[in-house]
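Report on the structure given below.
One protein chain omitted, others in place.
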Amino acid sequence: MKISVQENDFDAAMEIAELRANNARIGAIASFIGLVRDNNAGDAVTAMTLEHYPAMSASILLDIGEQAMRRWRIEDVTVIHRTGTLQLGEQIVLVAVAAPHRHDAFLACEFIMDFLKTAAPFWKKERTAQGERWVEPRATDEEARQSWIDPTDISGR
Amino acid sequence: MKISVQENDFDAAMEIAELRANNARIGAIASFIGLVRDNNAGDAVTAMTLEHYPAMSASILLDIGEQAMRRWRIEDVTVIHRTGTLQLGEQIVLVAVAAPHRHDAFLACEFIMDFLKTAAPFWKKERTAQGERWVEPRATDEEARQSWIDPTDISGR
Amino acid sequence: MTITVLYFARLREEFGIAEESIPFAAGTVAALLDILRGRGPEWAQQLSAECNYRVAINQKLVDVGAAIKAGDEVAIFPPVTGG
Partner (left out) sequence: MTITVLYFARLREEFGIAEESIPFAAGTVAALLDILRGRGPEWAQQLSAECNYRVAINQKLVDVGAAIKAGDEVAIFPPVTGG
């Protein structure tokens, strides 16, 4: 598993190439890239600054990745999250999951994103024509996280 | 929308870069890469040959992509499927979906893969130590396709 | 009238033919399949109701009740396994 919280941009193709290197059991790679979008809550966005809790952000991403490894049949996971100031169109986050079969890869990838969105200590401050503002959490993100709670899971997480 | 059925390998990073170029509405890219795996139905696989129905394969992928565009709020789709002889670890298929938000991107990407697997006229012949054999369809693929049938959809597809 | 019939993958190999033009009186896919099954035991077996083949007319998947018209391209193939 590779977890990185970094200011620098990432090369998704290189990350995916590393993820699958020398593992012929992998038949499926599901990945997600999050980008700085031009619009949020109806206003034009030109850039954003990402703050995080350095002592906690990477460790909780590792914990989320380990939960995914326990829950689905997957071979490996890469999660990269950027911090600092990002311009319109820049990459924010990469989640890539390698698995023998596609369904496990898709589920694990979406699971990691849903938990990252609601549990990892990152905060976005957007720049708009009206000035800077902290991004408000979306109720749909919390609903997405809740949808993964497995009542039959007794692993204690 | 970009649909391609081709013998040549593809560069997933370049395809994703093209998919998102000059569209600042995109906040999420979900993608899937299928690879030649070392094992199927319990036997070691060393290579495979992909046959297709040339007059139909690209057009049905386009149709599946258009269904996804109607069903979710997505900006663009790329589907590339290779044919011919592929070695262990080679890329078979790429599906990439760009959308404002991640949930639409994930759903559309998985939808396209599930329909591609069950409706697009491609056939795999595996090379194993026991010789060549046609790959049998998996019941779970058909179940996955059925899971998308929307009883409230009156669009006639 | 004349139609084109294509076979793919396992069926192409079992029948030893990829494409043929055959005379066919207007009728349904079911009628065509009856004619093809009459060609011999291999054909009858591969095109038996238990075998999970699919039929497309002019590149669109159809049911056995679909009508075939002059000049149509009919494709018969096993369940797909791409992706």
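Just so it is clear, A, B and C label the chains in written order, and each chain counts residues from 1 on its own.
To be clear about the criterion, contacts are C-beta pairs under 8 Å (C-beta built on N, C-alpha and C of every residue); 3 or more make two chains touch, one makes a residue touch a chain.
These numbers come from a predicted model, not from an experiment.
Asker: Thinking of the complex as a whole, which visible chains are touched by the chain that is not shown?
Answerer: A
Asker: Taking the entire complex into account, which one of A:25, A:52 or A:127 touches the absent chain?
Answerer: In the complete complex, the chain left out is touched by residue A:52.
Asker: Suppose we count only contacts with the excluded chain; which residues of chain A make the list?
Answerer: 34, 50-53, 55-56, 59-60, 81, 92-93, 113, 116-125, 134-137
In this section, only the chains that are shown with their structure count from here on.
Asker: Farthest from chain C by Cα centre, which chain is it? Let me know.
Answerer: Looking at centroid distances, A is the chain farthest away.
Asker: Counting C-beta pairs in contact, pick out the pair of chains that comes out on top.
Answerer: Per-pair contact counts point to A-B as the maximum.
Asker: Roughly how many whole angstrom separate the Cα centroids of chain B and chain C?
Answerer: From the centre of chain B to the centre of chain C is 26 Å.
Asker: With chain centres defined as C-alpha means, what is the inter-centre distance between chain A and chain C in Å?
Answerer: Chain A and chain C have C-alpha centres separated by 48 Å.
Asker: Can you list the chain A residues in contact with two or more other chains?
Answerer: 102
Asker: Which positions in chain C touch two or more other chains at once?
Answerer: 83
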